[in-house]
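A protein chain is absent from this complex, but the other protein chains hold their places.
Up next is chain A:
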């Protein structure tokens, strides 16, 4: 399949005219028709005729000006797209047609990348399994009885199912990394402010990040250098210059240092995942990296910090949905979303604000210090993405507390703001994907992508695809 290839390979093929843009688009639609009735990765698939029209225009110009020109992609349905239904997987926005474009979509569109779908997710980002959706759960292409992860489960499953070449996800507490790890793809949670959030439907504004999902670290580097940067429409977007991420991919890892928090590999972690992480550490040793054990005792408080601040921010952000100017009324929120609004409302209310919200914001400062302490001595921290392999559909959604514990490894990076790259690093004996994450200092995506790329040059986990995708 053309869609098995990396962005660079597809670009070269387009230039050599081994195939046309129309052929690539036809292949993605063929895969959607073939597999998505079972996977359910898409909420809205764009009209094939109009997408092909765009592809034909690119072919007719006989020039693929940019690496992303003519490359099909999908968006998590949390990004507003002018004239294209945008639901955030909630019935509240079931028929919402935005009047403007998210900056990330505008940038990709301007480069000639071809949008083909708006993908399934947990409504408003509220979940880690794409079960909290009003458009039916997304099924994992590696085992259809299991979840794809979340909240960006649709984009991850679509990439594993070769229905797209890359995707834009959104990560507030693991929403890019969790489904990436469970679907065997590569995904990057960027530093807070690295990519404009304009037009990204807000979950928790001080945690939300917009990031790339692809088959490789190299693909993520190519996408990131095109979507990152200051946007006057997002006052929190960073002024830091955007490096040419692809220029650093080939650097040797000799002399790099990775921290391995051994205390986080204990109770609650699936033994097969633990082994895969330790094997990845050995692989890094082989690549010339010094891997040293550290400990992060404060991690035990991570879920508590996240599950106070994120519901507080979401209760405020979701207050705007009243069904007057757009959308449907508040009775359309799912139970999980209502619960998060209620928890946030409680934690922000007079009498409880100090004990919950203010306390969590103080704890957030301690997390920043804990990460700084380690990252001042290391280039990255290595840890699992998920404590278990993908769960069976229905297993977690009924139990809010168990559901929350599944986010153990991914919720502390967002309050701190640091970037984290999720990379495939093995399989369980039942052929379920395992992912690791590499966490770096603020704005060191360059280093994380370099490490991820070098790892992918000596491993082939990321090249494997689900048996059903033939």
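As a convention for this text, contacts are C-beta pairs under 8 Å (C-beta built on N, C-alpha and C of every residue); 3 or more make two chains touch, one makes a residue touch a chain; residues count from 1.
Keep in mind that, in the parts below, contacts and distances are computed from a predicted model.
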Query - Undisplayed chain, where the name is taken from the UniProt record, one of "ABC transporter ATP-binding protein", "Cytochrome c domain-containing protein", "Aspartyl/glutamyl-tRNA(Asn/Gln) amidotransferase subunit C" or "Cobalamin biosynthesis protein CbiM" - result: "Aspartyl/glutamyl-tRNA(Asn/Gln) amidotransferase subunit C"
**Report entry** Of A:72, A:149 or A:417, the residue in touch with the unshown chain
**Finding:** A:417
Query - Touch criterion as defined above, residue of A:206, A:275 or A:295 at the omitted chain - result: A:206
Query - Touching the absent chain when the full complex is considered, from A:84, A:273, A:341 or A:449 - result: A:341
Requested in this report: From the listed residues A:19, A:96 or A:427, report the one that touches the chain absent from this view.
Outcome: A:96
Report summary line: Residues on chain A facing the left-out chain by the touch rule are 96-97, 99-100, 192-193, 206, 232-233, 235-236, 238-239, 298, 300-301, 303-305, 307-308, 315, 319, 322-327, 330-331, 333, 335, 338-339, 341-343, 345-347, 349, 355-356, 358-366, 368, 400-401, 404, 415-417, 442
